[in-house]
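My questions all concern the structure below.
The block that comes next holds chain A.
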Amino acid sequence: MIIKKIKTTAKDLLTDGSVSLIIGYGINGPGDVTPVFIKDPDDVEKLVWNDQCYYNLIRYLSDRDFIEQNNGSIGIIIKGCDQKSLKVLLSESQVNRDKIKVIGVTCKGLMDSDGNVLAKCEACDVVYPDKDFCDVIIGEEVKKKEKEKDFSDIDEIDSMDLPDRKKFWDNFFERCLRCYACRNICPLCYCKECIMDQHNPQWVLPSASVVGNRLFHIVRAYHLTGRCVDCGECERVCPIGMPLRKINRKIIKVVKERFDFESGKDQEQKSPLTRYRENDSEDFII
Partner candidate 1 sequence: MFTVIKPMRGPKFKNEVARYPGGENIKRCFACGTCTLSCPVSEAESNYSPRRVIHKILLGLKDEVLSSDEIWYCMTCYRCQVRCPQDVKYPEIMRVLRQMALEQGYVKSEFVDAMKEIEKVTQDIRRKILKRFIEKRESITEKDIREIISLSDKIQP
Partner candidate 2 sequence: MNKRILVIGGGIGGVQAGLDLAQMGIKVTLVEAKPSIGGRMAQLDKTFPTNDCSTCILSPKLYELASHPNVDIFSYSTLDKVDKKENGFQARIRKKARFVNEEKCTACGLCSEKCPVKIPDLFNKEITTTKCISIPYAQAVPAVYKIDKKHCLYFSKGKCGICQKVCTAGAIDYEQKDTIETIDFDAIIVAAGAEEYTPRIRPEYGFGIYDNVVTSIEYERILSASGPTGGHIIRPSDKTAPGSIAFIQCVGSRDISSGNYAYCSSYCCMQATKDAIITREHDQNACSTIFYIDIRAFGKDFDKFVDRAQSEYNVKYIKSRISEIIEKPKTKNLAIKYITPDGRINTKEFELVVLSVGIRIPDQIKELMTELGVKLSEYGFCPCDAFEPGITNVDGIYVCGTLMGPMDIPETVMSASAAASMAARGLLSPEISSEIIKEKPAEIAIEEKYLKIGVVVCHCGVNIGSVVDVPEVVKFAGSFRNVVFADELIYACSRDSIKYIIDKIKEHDLTRFIMASCSPRTHETLFKSALEEAGLNKYLMQMTNIRDQCSWVHQDNHEEATEKAKDLVCMAVGRSRYLQPLHELDSEVNKACLVIGGGIAGMMSALFIADNGFRAFLVEKDTELGGNLLKINYTLEEKNISWLLGKIRERVQEHPLIDVCLNTEIREIKGYVGNFTTNLTSGKEERNIEHGAVIVATGGREHETESYGYRDESYVVTQREFETMLLNKNPMLKYAHTVAMIQCVDSRESDKNYCSRVCCGEMVKNILQLKNDYPDKDVYVLYRDIRTYGMLEPYYTQARKTGALFFRYDIENKPVIQKEENGEFIITVYDEILRRYIKLRAQLIVLSVGIDPLETNDQLARMLKVPLNEDGFFHEAHVKLRPVDFATAGIFVSGLAHGPKYINESVSQAIAAASRALTIITKDKIRSEAHTAVINEVRCTGCGFCVDVCAYNAIEIDKEKNIAAVNTLMCKGCGSCAATCLSGAVDLSGFTNKQLIQEFQELFL
C-alpha cells in the first residue's frame, strides 16, 4: 500500500539524517487532511495518503519564514501537479535543489467531499512524477495521458458579450474580501513585499472595493503568466468560491496559443515574458 511505503521512506530518510524534516499530509482534530511537519522518526505514523491530500506542499519551500525556521535539508511528498510548480520555482532559483529530497507519489486524481474527481484532476496531463526529477518514486508507474487541454469553459466566457462578462465577474468582485488566501496558498507568490502591500507607490486600491478587487485579480493573473501550473489550490481555498482556475487557465490558454509555451515542463525555461520572437503576434497594435 502506498501509505506504508511513504512511511518507511520517511522513516529511513529521517533516521539516516539525510533530511531533518519531512513535509507530508496528516489529519487534524475534526478529521480533515492537513499538512504535517515531522522531525523525529517515530512521528512518521501521522502521515496519511488518500484522495483528499489537496495541498501543494511546495508552497512551504518558497516561504522564506518557513525556510528560516527549518534550514536543514527537507524531504517533501509531492504529486504530479506539485512537481510542476517545483520546476517553475527551480527555474526562478527560489529553491536550492540539493537541500530538498523529493518523494514523488503517483496520484490517481483527488476527490472532493461529495466523492467526484476534482476538475483539475480531470484535466491533469501528468500522472506520475517523472523518474529523473524525483529522488524517490512511490507507487507503480501510470502511463502519461496525452490529452488536449479543454478550454471550453473559457471559450464560453469569452463568447459572452461585454456587459454580461463584466456582470459575471463583478458578482464575485463584490464579495471578495481581499483575504489573500489565493495569493498566500500559491507556491509561486513568494515576493518578500507583495505589490498589494506596497504603499509608496500604491499600485492597487488595498480595500475590498469592486475596482480594487478587479485590479488585484488582474495583477495576480498577470504575475502568473507562463508560471501558473493550474494546481487549483487558489480556487479550492477561496471562501466565496470565486472560479480562480477560470482566470489562470485563460492565461495558460493565451500563453499556449500565442507563445507556444507550457509552464512547469522545463526546469531551465522561465516565463515567456522574459523572451521574445521576432514574429510575435501584434494584431492588437495599430
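Candidates were picked such that all candidates are chains of the complex that A comes from, given by their letters.
We adopt the following convention: a residue touches a chain if its C-beta (ideal position, glycine included) is under 8 Å from a C-beta of that chain, and two chains touch if they have at least 3 such contacts; residues count from 1.
Just so it is clear, the model here is predicted, and its values are computed rather than measured.
Peer 1: Chain A in this complex: which of 1 or 2 touches it?
Peer 2: 2
Peer 1: For a test of understanding, state which residues of chain A touch candidate 2 in their complex under the given definition.
Peer 2: Going through chain A, the ones touching candidate 2 are 92-94, 190-195, 198, 200-201, 203, 223, 270-271, 273-275.
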